[in-house]
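The complex is shown incomplete by one protein chain, all other protein chains being positioned as in the whole.
Each chain gets a letter, A, B and C, in the order it is written, and its residues are counted from 1.
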Amino acid sequence: MNVTLNQAEKILAAAKAKAEKIGVAMNIAIVDEGANLKLFCRMDGALLGCADIAIKKAKTSRFFDMGSGEIGKLSQPGGSLYNIEHSNGGLISFAGGMVLINGDDKIIGAIGISGGTVAQDEEVAVAGANAI
Amino acid sequence: MNVTLNQAEKILAAAKAKAEKIGVAMNIAIVDEGANLKLFCRMDGALLGCADIAIKKAKTSRFFDMGSGEIGKLSQPGGSLYNIEHSNGGLISFAGGMVLINGDDKIIGAIGISGGTVAQDEEVAVAGANAI
Amino acid sequence: MNVTLNQAEKILAAAKAKAEKIGVAMNIAIVDEGANLKLFCRMDGALLGCADIAIKKAKTSRFFDMGSGEIGKLSQPGGSLYNIEHSNGGLISFAGGMVLINGDDKIIGAIGISGGTVAQDEEVAVAGANAI
Partner (left out) sequence: MNVTLNQAEKILAAAKAKAEKIGVAMNIAIVDEGANLKLFCRMDGALLGCADIAIKKAKTSRFFDMGSGEIGKLSQPGGSLYNIEHSNGGLISFAGGMVLINGDDKIIGAIGISGGTVAQDEEVAVAGANAI
(Lines give C-alpha, C1' and ligand atoms only; values in the text may rest on other atoms or scores of the structure.)
Protein backbone atom coordinates (compact mmCIF):
# COMPACT_ATOMS: atom_id res chain seq x y z
CA MET A 1 0.00 0.00 0.00
CA ASN A 2 1.18 3.44 -0.91
CA VAL A 3 0.01 6.77 0.51
CA THR A 4 -2.53 8.34 -1.86
CA LEU A 5 -2.61 12.03 -2.68
CA ASN A 6 -5.94 12.24 -0.86
CA GLN A 7 -4.39 10.81 2.30
CA ALA A 8 -1.32 13.01 1.93
CA GLU A 9 -3.50 16.12 1.61
CA LYS A 10 -5.31 15.24 4.84
CA ILE A 11 -2.01 14.69 6.62
CA LEU A 12 -0.63 17.98 5.31
CA ALA A 13 -3.76 19.87 6.34
CA ALA A 14 -3.62 18.46 9.87
CA ALA A 15 0.08 19.27 10.20
CA LYS A 16 -0.43 22.79 8.89
CA ALA A 17 -3.35 23.37 11.27
CA LYS A 18 -1.21 22.29 14.21
CA ALA A 19 1.69 24.49 13.06
CA GLU A 20 -0.64 27.48 12.82
CA LYS A 21 -2.07 26.71 16.24
CA ILE A 22 1.35 26.74 17.88
CA GLY A 23 2.37 29.72 15.77
CA VAL A 24 5.43 28.31 14.00
CA ALA A 25 6.00 28.42 10.23
CA MET A 26 6.95 24.90 9.18
CA ASN A 27 8.21 22.94 6.22
CA ILE A 28 6.09 19.83 5.76
CA ALA A 29 7.17 16.86 3.61
CA ILE A 30 5.42 13.59 2.87
CA VAL A 31 7.15 10.71 1.08
CA ASP A 32 5.57 7.53 -0.20
CA GLU A 33 6.37 3.89 0.46
CA GLY A 34 9.39 4.11 -1.86
CA ALA A 35 10.72 7.17 0.05
CA ASN A 36 9.95 9.39 -2.96
CA LEU A 37 8.50 12.88 -2.43
CA LYS A 38 4.71 12.95 -2.66
CA LEU A 39 3.67 16.31 -1.17
CA PHE A 40 5.63 19.28 0.15
CA CYS A 41 4.73 22.67 1.56
CA ARG A 42 6.83 25.52 2.90
CA MET A 43 4.66 27.82 4.98
CA ASP A 44 5.17 31.57 4.61
CA GLY A 45 8.15 32.66 6.68
CA ALA A 46 9.40 29.13 7.31
CA LEU A 47 13.16 28.85 7.56
CA LEU A 48 14.67 28.24 4.14
CA GLY A 49 17.20 25.66 5.27
CA CYS A 50 14.49 23.62 6.93
CA ALA A 51 12.92 22.58 3.62
CA ASP A 52 15.68 20.08 2.88
CA ILE A 53 15.66 18.97 6.52
CA ALA A 54 11.93 18.22 6.42
CA ILE A 55 12.37 16.13 3.28
CA LYS A 56 15.38 14.30 4.72
CA LYS A 57 13.54 13.59 8.00
CA ALA A 58 10.70 11.99 6.07
CA LYS A 59 13.09 9.95 3.93
CA THR A 60 15.17 8.91 6.96
CA SER A 61 12.03 7.64 8.73
CA ARG A 62 11.00 5.52 5.78
CA PHE A 63 14.52 4.34 5.05
CA PHE A 64 14.68 2.72 8.49
CA ASP A 65 10.99 2.48 9.42
CA MET A 66 11.39 4.41 12.65
CA GLY A 67 11.21 7.96 13.92
CA SER A 68 14.10 10.09 12.69
CA GLY A 69 14.94 10.88 16.32
CA GLU A 70 15.38 7.21 17.13
CA ILE A 71 18.22 7.08 14.62
CA GLY A 72 19.87 10.00 16.38
CA LYS A 73 19.93 8.15 19.68
CA LEU A 74 22.04 5.45 18.05
CA SER A 75 24.26 7.65 15.88
CA GLN A 76 25.96 9.63 18.67
CA PRO A 77 29.71 9.38 19.22
CA GLY A 78 30.35 5.94 20.65
CA GLY A 79 26.89 4.74 19.56
CA SER A 80 26.26 1.70 17.42
CA LEU A 81 25.25 3.72 14.35
CA TYR A 82 27.77 6.55 14.73
CA ASN A 83 27.77 8.80 11.66
CA ILE A 84 25.10 6.79 9.78
CA GLU A 85 24.02 10.23 8.52
CA HIS A 86 26.58 9.89 5.72
CA SER A 87 24.46 7.26 3.98
CA ASN A 88 21.68 7.64 1.44
CA GLY A 89 22.70 11.09 0.29
CA GLY A 90 22.46 12.51 3.81
CA LEU A 91 20.15 11.67 6.69
CA ILE A 92 18.62 13.89 9.37
CA SER A 93 18.57 12.03 12.65
CA PHE A 94 16.80 14.28 15.11
CA ALA A 95 13.08 14.18 15.85
CA GLY A 96 10.36 15.47 13.53
CA GLY A 97 10.12 12.55 11.13
CA MET A 98 7.97 9.46 11.50
CA VAL A 99 6.40 6.72 9.41
CA LEU A 100 2.79 6.92 8.27
CA ILE A 101 0.68 3.89 9.17
CA ASN A 102 -2.73 3.18 7.68
CA GLY A 103 -5.76 1.54 9.26
CA ASP A 104 -4.44 -1.91 8.35
CA ASP A 105 -1.24 -1.25 10.29
CA LYS A 106 0.83 -1.01 7.10
CA ILE A 107 3.59 1.56 6.56
CA ILE A 108 2.50 3.65 3.58
CA GLY A 109 5.09 6.44 3.70
CA ALA A 110 6.53 8.96 6.13
CA ILE A 111 6.24 12.60 7.21
CA GLY A 112 8.99 15.06 8.06
CA ILE A 113 8.60 18.46 9.73
CA SER A 114 11.17 21.21 10.21
CA GLY A 115 11.00 24.88 11.15
CA GLY A 116 10.59 25.08 14.91
CA THR A 117 12.27 23.53 17.89
CA VAL A 118 12.72 19.79 17.59
CA ALA A 119 9.88 19.32 20.10
CA GLN A 120 7.60 21.52 18.00
CA ASP A 121 8.57 19.70 14.83
CA GLU A 122 7.74 16.39 16.47
CA GLU A 123 4.40 17.72 17.75
CA VAL A 124 3.40 18.79 14.24
CA ALA A 125 4.55 15.48 12.75
CA VAL A 126 2.39 13.58 15.23
CA ALA A 127 -0.61 15.74 14.34
CA GLY A 128 -0.06 14.96 10.68
CA ALA A 129 0.50 11.25 11.14
CA ASN A 130 -2.63 10.93 13.28
CA ALA A 131 -4.84 12.36 10.52
CA ILE A 132 -5.16 8.95 8.88
CA MET B 1 7.63 40.20 -3.72
CA ASN B 2 7.53 36.52 -3.10
CA VAL B 3 4.84 33.98 -3.93
CA THR B 4 2.75 33.34 -0.81
CA LEU B 5 1.52 29.93 0.21
CA ASN B 6 -2.00 31.13 -0.47
CA GLN B 7 -1.07 32.06 -4.04
CA ALA B 8 0.87 28.84 -4.50
CA GLU B 9 -2.12 26.81 -3.34
CA LYS B 10 -4.36 28.53 -5.89
CA ILE B 11 -1.80 27.89 -8.63
CA LEU B 12 -1.49 24.26 -7.64
CA ALA B 13 -5.26 23.79 -7.53
CA ALA B 14 -5.66 25.29 -11.01
CA ALA B 15 -2.86 23.14 -12.41
CA LYS B 16 -4.26 20.01 -10.82
CA ALA B 17 -7.74 20.76 -12.13
CA LYS B 18 -6.37 21.15 -15.65
CA ALA B 19 -4.35 17.93 -15.33
CA GLU B 20 -7.46 16.05 -14.23
CA LYS B 21 -9.45 17.60 -17.08
CA ILE B 22 -6.99 16.40 -19.69
CA GLY B 23 -6.60 13.10 -17.85
CA VAL B 24 -2.85 13.07 -17.19
CA ALA B 25 -1.28 12.46 -13.78
CA MET B 26 1.23 15.23 -13.27
CA ASN B 27 4.02 16.32 -10.95
CA ILE B 28 3.51 19.98 -10.02
CA ALA B 29 6.24 22.13 -8.48
CA ILE B 30 6.21 25.78 -7.43
CA VAL B 31 9.36 27.63 -6.42
CA ASP B 32 9.60 31.07 -4.89
CA GLU B 33 11.51 34.21 -5.87
CA GLY B 34 14.70 32.59 -4.54
CA ALA B 35 14.13 29.48 -6.71
CA ASN B 36 13.54 27.45 -3.54
CA LEU B 37 10.79 24.84 -3.42
CA LYS B 38 7.53 26.22 -2.03
CA LEU B 39 4.88 23.65 -2.91
CA PHE B 40 5.04 20.25 -4.59
CA CYS B 41 2.52 17.58 -5.46
CA ARG B 42 2.84 14.22 -7.20
CA MET B 43 -0.57 13.10 -8.38
CA ASP B 44 -1.48 9.42 -7.95
CA GLY B 45 0.02 7.44 -10.81
CA ALA B 46 2.28 10.26 -12.03
CA LEU B 47 5.59 9.04 -13.46
CA LEU B 48 8.20 8.73 -10.73
CA GLY B 49 11.02 10.29 -12.73
CA CYS B 50 8.95 13.34 -13.54
CA ALA B 51 9.02 14.64 -9.97
CA ASP B 52 12.62 15.80 -10.26
CA ILE B 53 11.92 17.12 -13.75
CA ALA B 54 9.00 19.26 -12.55
CA ILE B 55 11.15 20.78 -9.80
CA LYS B 56 14.05 21.38 -12.21
CA LYS B 57 11.74 23.03 -14.78
CA ALA B 58 10.48 25.46 -12.14
CA LYS B 59 13.99 26.24 -10.93
CA THR B 60 15.31 26.60 -14.49
CA SER B 61 12.56 29.12 -15.27
CA ARG B 62 13.32 31.24 -12.24
CA PHE B 63 17.10 30.92 -12.63
CA PHE B 64 16.86 32.64 -16.01
CA ASP B 65 13.45 34.35 -15.80
CA MET B 66 12.12 32.70 -18.91
CA GLY B 67 10.18 29.62 -19.89
CA SER B 68 12.21 26.43 -19.53
CA GLY B 69 11.59 25.70 -23.21
CA GLU B 70 13.19 29.01 -24.21
CA ILE B 71 16.45 27.81 -22.67
CA GLY B 72 16.25 24.65 -24.77
CA LYS B 73 16.16 26.69 -27.96
CA LEU B 74 19.52 28.19 -27.02
CA SER B 75 21.18 25.07 -25.60
CA GLN B 76 21.18 22.96 -28.76
CA PRO B 77 24.44 21.90 -30.42
CA GLY B 78 25.96 25.02 -31.94
CA GLY B 79 23.67 27.26 -29.90
CA SER B 80 24.84 30.12 -27.73
CA LEU B 81 24.04 28.30 -24.49
CA TYR B 82 25.07 24.83 -25.61
CA ASN B 83 24.78 22.33 -22.75
CA ILE B 84 23.90 24.93 -20.15
CA GLU B 85 21.99 22.05 -18.54
CA HIS B 86 25.19 21.12 -16.71
CA SER B 87 24.92 24.17 -14.45
CA ASN B 88 23.07 24.63 -11.17
CA GLY B 89 22.94 20.96 -10.31
CA GLY B 90 21.15 20.16 -13.57
CA LEU B 91 18.63 22.09 -15.63
CA ILE B 92 15.65 20.88 -17.63
CA SER B 93 15.34 22.92 -20.78
CA PHE B 94 12.19 21.74 -22.51
CA ALA B 95 8.77 23.30 -22.05
CA GLY B 96 6.59 22.97 -18.97
CA GLY B 97 8.26 25.54 -16.74
CA MET B 98 7.46 29.25 -16.57
CA VAL B 99 7.78 32.21 -14.25
CA LEU B 100 4.90 33.34 -12.07
CA ILE B 101 3.96 37.01 -12.45
CA ASN B 102 1.71 38.89 -10.05
CA GLY B 103 -0.75 41.70 -10.74
CA ASP B 104 2.03 44.29 -10.48
CA ASP B 105 3.96 42.56 -13.23
CA LYS B 106 6.62 41.33 -10.82
CA ILE B 107 8.18 37.86 -11.00
CA ILE B 108 7.34 36.13 -7.74
CA GLY B 109 8.45 32.58 -8.50
CA ALA B 110 8.00 29.85 -11.09
CA ILE B 111 6.01 26.71 -11.84
CA GLY B 112 7.18 23.42 -13.36
CA ILE B 113 5.01 20.58 -14.66
CA SER B 114 6.02 17.10 -15.77
CA GLY B 115 4.15 13.87 -16.44
CA GLY B 116 2.59 14.15 -19.89
CA THR B 117 3.78 15.15 -23.30
CA VAL B 118 5.70 18.39 -23.38
CA ALA B 119 2.65 20.11 -24.87
CA GLN B 120 0.45 18.80 -22.07
CA ASP B 121 2.97 19.86 -19.44
CA GLU B 122 3.04 23.35 -20.89
CA GLU B 123 -0.77 23.52 -21.01
CA VAL B 124 -0.99 22.64 -17.33
CA ALA B 125 1.75 25.12 -16.42
CA VAL B 126 -0.14 27.89 -18.21
CA ALA B 127 -3.32 27.00 -16.34
CA GLY B 128 -1.44 27.22 -13.06
CA ALA B 129 0.35 30.46 -13.86
CA ASN B 130 -2.89 32.11 -14.95
CA ALA B 131 -4.53 31.44 -11.60
CA ILE B 132 -2.98 34.59 -10.12
CA MET C 1 3.07 -5.26 -6.63
CA ASN C 2 6.80 -5.25 -6.18
CA VAL C 3 9.36 -7.60 -7.72
CA THR C 4 10.29 -10.29 -5.20
CA LEU C 5 13.81 -11.57 -4.71
CA ASN C 6 12.69 -14.92 -6.09
CA GLN C 7 11.46 -13.24 -9.28
CA ALA C 8 14.58 -11.10 -9.51
CA GLU C 9 16.81 -14.17 -9.19
CA LYS C 10 14.98 -15.86 -12.07
CA ILE C 11 15.32 -12.75 -14.19
CA LEU C 12 19.02 -12.45 -13.38
CA ALA C 13 19.63 -16.14 -14.16
CA ALA C 14 17.92 -15.82 -17.54
CA ALA C 15 19.84 -12.66 -18.40
CA LYS C 16 23.13 -14.24 -17.37
CA ALA C 17 22.42 -17.37 -19.39
CA LYS C 18 21.75 -15.25 -22.47
CA ALA C 19 24.91 -13.20 -21.90
CA GLU C 20 26.97 -16.38 -21.64
CA LYS C 21 25.34 -17.76 -24.75
CA ILE C 22 26.28 -14.72 -26.83
CA GLY C 23 29.67 -14.58 -25.13
CA VAL C 24 29.58 -11.08 -23.64
CA ALA C 25 30.34 -10.26 -20.01
CA MET C 26 27.51 -8.07 -18.77
CA ASN C 27 26.46 -5.95 -15.83
CA ILE C 28 22.91 -6.84 -14.83
CA ALA C 29 20.78 -4.63 -12.60
CA ILE C 30 17.22 -5.08 -11.35
CA VAL C 31 15.33 -2.32 -9.54
CA ASP C 32 11.99 -2.59 -7.80
CA GLU C 33 8.75 -0.66 -8.22
CA GLY C 34 10.26 2.30 -6.34
CA ALA C 35 13.32 2.32 -8.64
CA ASN C 36 15.52 1.11 -5.78
CA LEU C 37 18.24 -1.48 -6.45
CA LYS C 38 17.08 -5.03 -5.74
CA LEU C 39 19.70 -7.28 -7.37
CA PHE C 40 22.95 -6.57 -9.19
CA CYS C 41 25.64 -8.70 -10.78
CA ARG C 42 28.84 -7.84 -12.61
CA MET C 43 30.02 -10.84 -14.61
CA ASP C 44 33.74 -11.61 -14.62
CA GLY C 45 35.47 -9.39 -17.14
CA ALA C 46 32.51 -7.05 -17.62
CA LEU C 47 33.47 -3.46 -18.30
CA LEU C 48 33.83 -1.54 -15.06
CA GLY C 49 32.09 1.62 -16.26
CA CYS C 50 29.10 -0.36 -17.38
CA ALA C 51 28.02 -1.18 -13.84
CA ASP C 52 26.67 2.32 -13.23
CA ILE C 53 25.17 2.35 -16.72
CA ALA C 54 23.25 -0.88 -16.08
CA ILE C 55 21.83 0.52 -12.85
CA LYS C 56 20.94 3.84 -14.51
CA LYS C 57 19.26 2.06 -17.45
CA ALA C 58 17.06 0.14 -15.02
CA LYS C 59 16.20 3.26 -13.05
CA THR C 60 15.54 5.27 -16.20
CA SER C 61 13.09 2.63 -17.45
CA ARG C 62 11.13 2.63 -14.20
CA PHE C 63 11.27 6.41 -13.83
CA PHE C 64 9.38 6.78 -17.10
CA ASP C 65 7.81 3.33 -17.53
CA MET C 66 9.35 2.76 -20.94
CA GLY C 67 12.45 1.27 -22.47
CA SER C 68 15.55 3.36 -21.84
CA GLY C 69 16.12 3.56 -25.58
CA GLU C 70 12.71 5.14 -26.12
CA ILE C 71 13.83 8.08 -24.01
CA GLY C 72 16.89 8.46 -26.20
CA LYS C 73 14.76 8.84 -29.31
CA LEU C 74 13.13 11.89 -27.72
CA SER C 75 16.19 13.42 -26.06
CA GLN C 76 18.25 14.07 -29.20
CA PRO C 77 19.20 17.62 -30.22
CA GLY C 78 15.99 19.25 -31.38
CA GLY C 79 13.88 16.54 -29.76
CA SER C 80 11.08 17.18 -27.31
CA LEU C 81 13.03 15.83 -24.32
CA TYR C 82 16.47 17.16 -25.26
CA ASN C 83 18.96 16.67 -22.42
CA ILE C 84 16.44 15.04 -20.07
CA GLU C 85 19.47 12.95 -18.99
CA HIS C 86 20.34 15.71 -16.51
CA SER C 87 17.40 14.79 -14.28
CA ASN C 88 17.16 12.29 -11.46
CA GLY C 89 20.88 12.16 -10.76
CA GLY C 90 21.67 11.14 -14.33
CA LEU C 91 19.77 9.02 -16.81
CA ILE C 92 21.03 6.60 -19.46
CA SER C 93 18.85 6.88 -22.53
CA PHE C 94 20.06 4.24 -24.95
CA ALA C 95 18.65 0.74 -25.19
CA GLY C 96 19.25 -2.03 -22.67
CA GLY C 97 16.74 -1.05 -19.99
CA MET C 98 13.09 -2.07 -19.83
CA VAL C 99 10.29 -2.41 -17.32
CA LEU C 100 9.42 -5.76 -15.76
CA ILE C 101 5.79 -6.78 -16.10
CA ASN C 102 4.20 -9.60 -14.15
CA GLY C 103 1.44 -12.02 -15.18
CA ASP C 104 -1.23 -9.52 -14.14
CA ASP C 105 0.20 -6.93 -16.52
CA LYS C 106 1.51 -4.77 -13.64
CA ILE C 107 4.88 -3.03 -13.69
CA ILE C 108 6.86 -4.48 -10.79
CA GLY C 109 10.31 -3.02 -11.50
CA ALA C 110 12.85 -2.75 -14.29
CA ILE C 111 16.02 -4.36 -15.65
CA GLY C 112 19.12 -2.70 -17.05
CA ILE C 113 21.96 -4.38 -18.95
CA SER C 114 25.32 -2.95 -19.99
CA GLY C 115 28.56 -4.45 -21.23
CA GLY C 116 28.14 -5.24 -24.91
CA THR C 117 26.89 -3.40 -27.92
CA VAL C 118 23.58 -1.68 -27.36
CA ALA C 119 21.87 -4.39 -29.43
CA GLN C 120 23.44 -7.09 -27.28
CA ASP C 121 22.46 -5.28 -24.10
CA GLU C 122 18.88 -5.08 -25.31
CA GLU C 123 18.86 -8.76 -26.28
CA VAL C 124 19.98 -9.76 -22.79
CA ALA C 125 17.44 -7.40 -21.15
CA VAL C 126 14.65 -9.01 -23.18
CA ALA C 127 15.79 -12.47 -22.11
CA GLY C 128 15.72 -11.36 -18.48
CA ALA C 129 12.36 -9.62 -18.69
CA ASN C 130 10.77 -12.62 -20.37
CA ALA C 131 11.73 -14.93 -17.51
CA ILE C 132 8.63 -13.93 -15.53
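Note that contacts are C-beta pairs under 8 Å (C-beta built on N, C-alpha and C of every residue); 3 or more make two chains touch, one makes a residue touch a chain.
This structure is a prediction, so every number in the text was calculated from the model and none was measured.
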Visible chains that the absent chain touches, using the contact criterion stated earlier: A, C
Residue touching the undisplayed chain, where the options are C:K18, C:K38, C:K56 or C:H86: C:K38
Residue among A:L81, A:I101 or A:V118 touching the omitted chain: A:L81
Missing-partner contacts on chain C, residue numbers: 4-5, 32, 34, 36-44, 48, 51
In chain A, positions touching the absent partner: 34-35, 59-60, 62-65, 77-78, 80-84, 86-89, 91
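Heads up, the rule we're going with is that only the chains that are shown with their structure count from here on.
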Whole-Å separation of chain centres (CA-atom averages), chain A against chain B: 25
Distance between chain centroids, defined by C-alpha means - chain A, chain C (Å): 32
For chain A, residues contacting two or more additional chains: 32, 34, 36
